[in-house]
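Structure first, then comments.
Heads up, one of the protein chains got dropped from this complex, but the rest are sitting where they should.
On to chain A.
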Amino acid sequence: MAAISREEVAHLARLSRLAVTEEELDTFAGQLDVILQAVAQVGKVAAADIPPTSHSVPLTNVLREDVETPCLTPEEALSGAPDAEQQRFRVPRILNEDLAS
């Protein structure tokens, strides 16, 4: 049985903000199915009482002294932006037409 359907892959692509083509969906559906069936092997390990590891370095909060240090100028921070306006990143419209009007 397939681990994932073409429709589920299309849904994942939407969640991932990837405007994939129909042709890509055909290819990805098969490939993701092979990958997911393989990685599902982790389920064979008896690990019910095992704590999860998110990170190999035991971490507590890492804080620094609250001192001023040099930082990027607005021009430097915006230097790689596809579009900028009035020292800000310009973004495409966020609200729908009907909501905005």
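To be clear about the criterion, contacts are C-beta pairs under 8 Å (C-beta built on N, C-alpha and C of every residue); 3 or more make two chains touch, one makes a residue touch a chain; residues count from 1.
One rule holds for everything that comes next: contacts and distances are computed from a predicted model.
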item	value
Chain not displayed: protein name in its UniProt record ("Glutamyl-tRNA(Gln) amidotransferase subunit A", "Carbohydrate ABC transporter permease", "Sodium:solute symporter" or "Cell division protein FtsW")	"Glutamyl-tRNA(Gln) amidotransferase subunit A"
Residues belonging to chain A that touch the chain removed from view	4, 8-9, 12-21, 24, 27-28, 31-32, 34-36, 38-45, 47, 50-57, 59, 62, 64, 72, 76-77, 79-83, 89, 91-94, 96
